[in-house]
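One chain of protein is taken out of this complex; the other chains stay put.
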Amino acid sequence: MGAFLARRLLVALLTLLLASLVVFAVLEVLPGDPARLMLGMNASPEALAALREQMGLEQPLLTRYLAWTSGLLSFDLGRSYTYSVPVSALVLERLSVSLPLALASLTLSTLIAIPVGIFAASRRGATGDTLSMGLAQVGVAIPNFWFALLLVYLFAVWLRWVPAGGFPGWGAGVWPAMKALILPTLALALPQAAILARVTRAALIDALDQDYIRTARAKGVSRSSVLWRHALRNAMIPVATIMGLQFAFLLAGTVVVENVFYLPGLGRLIFQAITQRDLIVVESVVMLLVASVILINLLVDLSYALIDPRQRVA
Amino acid sequence: MSASALARLELNRSLTIGFAITSIMLATALLSFLWTPYDVTKLVVADRTQAPSLAHLFGTDHLGRDILSMVMVGARNSIAVALVAVGIGAGLGVPLGLWAAAKGGWVDEVIARGSDLVFAFPALLSAIMITAILGPGAVNAIIAIGIFNIPVFARVARAGALSIWPREFILAARAAGKGLARISLEHVLPNIFSLILVQLSIQFALAILAEAALSYLGLGAQPPLPSWGRMLFDAQTRMAVAPWMAIFPGTAIALTVLGLNLLGDGLNDALDPRRRRA
């Protein structure tokens, strides 16, 4: 287990290093001058030069890469060009929206998907299976931004149960903050639940088809006992993989839904930073996300190793 | 494809429905090359936001274009972007996966880590970054979506190939002195073909959704070419007054994805050897 862990860690670190090179190189070729954007059409050349100097844009490439990465290593993410506050402060602020939202969506989608998946798998081919999986198919097919918009018109404009968007911050009280996250959570969770339900069903059916399950059944173990005690445990591996991927997606891939609800989340932070050429924010936050995905993958791998020791060799 | 698989193909409901929907969408896209009710590049601002009528079956948009025509041309655009993007993904990913499985060792390791690296980037945000560099447009949307499809196919092909390599007929081929590349091509690929076909249909559906999201953000195909995602973007400020602007392209996206997913499911059921036993 120790050697396995060491090897996986080394690989993860290498991947991080490569990712940092990719991110830095990509942003170097991004057209547009952040200083020019900040000062606008009437800016004098001297004012521009002064600002570029202040922002450290005049330094050579390698110096800037090293300054950035050594900063990252000491948890200094740099200072936003546009907001002129530390990037870490921005990230923390955005995480207070994105993290609860991602966790809530993942929890909700799991709570819906796993029972539905088990239900469908246990009634394979029956009406209940067809109906729930048909619904899941539709759920996967509807673009989530579209679904989000429908939710806004129904629950905020028409019924007025919840705000149409925005986030008051946790300082405004737990309930108002949670209320603002209800619709975004639904909009994110339901399509994810549809995917997860399908994966759960497929994985369970797969497990139920395995020879040792057949053997167990032949030995007289009851159908439900087989399902709950043996098959489910095996089915958890693909389900955990998908959940890991979904969590990573929910943390940052939700730009479009964040836009519909004008939520100050991580995804929109990066999206804005790209359009405003706030390079340091894009670099640091993307790296942070990459690092968290790698960490999640590492944890998922470790959990495999715990669920099924044979995986350690692979 | 064995006779029993063919027999199952006919009986499979998912496959039938999925195939029907997909064919209709493809036919619509092809028809749009020859004929559309109106010219989508010509704006008649005076006729803007008209409700569906006999003259305009799906109504008109905020610049007076015929929505039926736009949905038809949009189908062409969506399908073309998704097809080429997935083609790139499979075209590069499958050989990489086969190579990794055949060689093993450091080649396998490098390809696996490369896939991890790509997967570690948030896909949509990276696509946004790519289009920010290359400029928005259908071709760059294809590149952005294509890149993230490569590791998917590499993984599927590798996993499939690994399960084939220990089989006896491969051992026989090796004993006969065939090279790794030839074995991969002649013996491994045909045996994982159904696996890849299923993945193709899944990725195709995902690519349609990704294209819709990108063009919704203004990063996909550019005017005068209509795209479903941008039609939804234009519709959303007029949800209450011109719902038809939103309903038709939204339904087109959902229907296409649904059709492809059903097709994928149906193929999976029909082609998966394990299912045949059941």
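Observations, loosely collected:
Here the chain labels run A and B in written order, and each chain numbers its own residues starting at 1.
Here, contacts are C-beta pairs under 8 Å (C-beta built on N, C-alpha and C of every residue); 3 or more make two chains touch, one makes a residue touch a chain.
FYI, contacts and distances are computed from a predicted model.
One chain of the complex is hidden; its UniProt record names it "ABC transporter substrate-binding protein", one of "Imidazole glycerol phosphate synthase subunit HisF", "Serine phosphatase RsbU, regulator of sigma subunit", "ABC transporter substrate-binding protein" or "Carbon-monoxide dehydrogenase large subunit". Checked against the full complex, the one of A:F167, A:F247 or A:Y304 touching the unshown chain is A:F167.
Across A:L39, A:L103 or A:V138, the single residue that touches the chain missing here is A:L39. Here one chain is not drawn; of A:L18, A:A156, A:L245 or A:L295, the residue touching it is A:A156. For chain A, the residues in touch with the chain missing from this view are 31-34, 36-44, 46-47, 50-51, 54, 82-85, 90, 93-94, 149, 152-153, 156-157, 160, 163-169, 259-262, 264-265, 268-269, 272, 275-277. Residues of chain B that touch the chain left out of the display are 41-43, 45-46, 48-49, 62-64, 132, 135-136, 218, 222-224, 233, 236-242.
The criterion applied here is as follows: only the chains that are shown with their structure count from here on.
With centres defined as mean CA coordinates, chain B is found 22 Å away from chain A. Against chain B, in their complex, chain A makes its touches with residues 11, 14-15, 18-19, 22, 26-27, 29-31, 137-138, 140-143, 145-146, 149, 153, 206, 209, 248-249, 252-253, 255-256, 267, 270-271, 274-275, 282, 286, 289-290, 293-294, 297.
Listing the residues of chain B that touch chain A in their complex gives 113, 116-117, 119-125, 128-129, 132-133, 205, 209, 212-213, 216-217, 229, 232, 236, 239-240, 246, 250, 253-255, 257-258, 261-262, 265, 274, 277-278.
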